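Here the complex is missing a single protein chain, while all its other protein chains stay put.
Chain IDs A and B follow the sequence of writing; residue 1 opens each chain.
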Amino acid sequence: MNHLAGIPLWIALPVAVLVVTGSSLALLGTIGLVRLRSFYDRLHAPTLGTSWGVGAILLASMLLFSWLESRPVLHEALLGILVIVTTPATYLFLGRAALHRDRAENAPDVPKAAADDKAQD
Amino acid sequence: MSETLLTAAFLYAQITLGFAGCLAALRVLRGPRAQDRVLGLDTLYVIAMLLFLVTGMRTGSLFFFEAAIVIGALGFVTTVSMAKFLLRGEVIE
Partner (left out) sequence: MIRLVPHPILSLMLLGMWLLLTRFSLGHLVLGTAIALVAGWAMGELHPARVHIRRWTPILRLGVVVPSDILRSNLAVAGLILTNGRRGTRRPGFVRIPLELRDPTGLAILSIIITATPGTAWIEHDRESGILILHIFDLIDESAQRDEIRRRYEAPLIEIFQ
């Protein structure tokens, strides 16, 4: 139809595999986000999408556009670094916020504070 | 051959990501607690960014990448400030 017509198979195949893997990981992450029971479990699920879900699709985009533009197109790496460095910061705050709120409500199965931990280890 | 392969892969990715976005939005709506909503919102931002990237590849336009980078930056700033608010806003002070 258009720009996709002249692409050789050795480019198209890895691009297709990476795109399918990436989007499947993102979907699995959100399925986990909806199905898992406790908040701490749910904190793990979206990392599927934000680690290799993003990574695979960015790699595919780099590969495809490097071929289409016939020059190395690498600026996707910036977006990858942005996502990889920033999402953990959000999750870190969310995990700590959940812990503080659970402690304030005296919820069961919450570990005691790291500060008052002299006896263990 | 490679054209059909790529078209099918992009179509699959767009449908999958659209569905994933719906699920993330479901978590935002259902909660039950504030941190669940923020987590869902952050996921929604990442999914939207991926959808833009796939759409960009499908149309062959580099323009979508710039939109994706704006979504990525905005998504981080919004969700991290909300998460920080949850940490500071109610319980601690």
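Definition applied: a residue touches a chain if its C-beta (ideal position, glycine included) is under 8 Å from a C-beta of that chain, and two chains touch if they have at least 3 such contacts.
Only a predicted model underlies this, so the values are computations on that prediction, with no experimental measurement involved.
Participant: Can you list the shown chains that the omitted chain is in contact with?
Facilitator: A
Participant: For review purposes, identify every residue of subunit A that touches the missing chain, sorted by number.
Facilitator: These residues touch the chain not displayed: 25, 28-29, 31-32, 35-36, 38, 40-41, 43-45, 47-48, 50-52, 55, 71, 74-75, 77-78, 84-85, 87-89, 91-92, 95-96, 99, 111, 113-115, 117-118, 120-121.
Definition applied: only the chains that are shown with their structure count from here on.
Participant: Taking the mean of the CA coordinates per chain, how far is subunit A from subunit B in Å?
Facilitator: 10
Participant: Give every residue of subunit A touching subunit B within the complex, in rising order.
Facilitator: 1-5, 7-9, 11-13, 15-17, 19-20, 22-24, 26-27, 29-31, 33-34, 39, 42-43, 46, 49-50, 53-54, 57-58, 60-61, 64-65, 68-69, 73, 75-76, 78-79, 82-83, 86-87, 89-91, 93-94, 96-98, 100-101, 104
Participant: Within the complex, which stretch of subunit B touches subunit A?
Facilitator: It is residues 1-3, 5-10, 12-13, 16-17, 19-21, 23-24, 26-27, 33, 35-36, 38-40, 42-43, 46-47, 49-50, 53-54, 56-57, 60, 62, 65, 68-69, 72-73, 76, 79-80, 83-84, 86-87, 90-92 of subunit B that touch subunit A.
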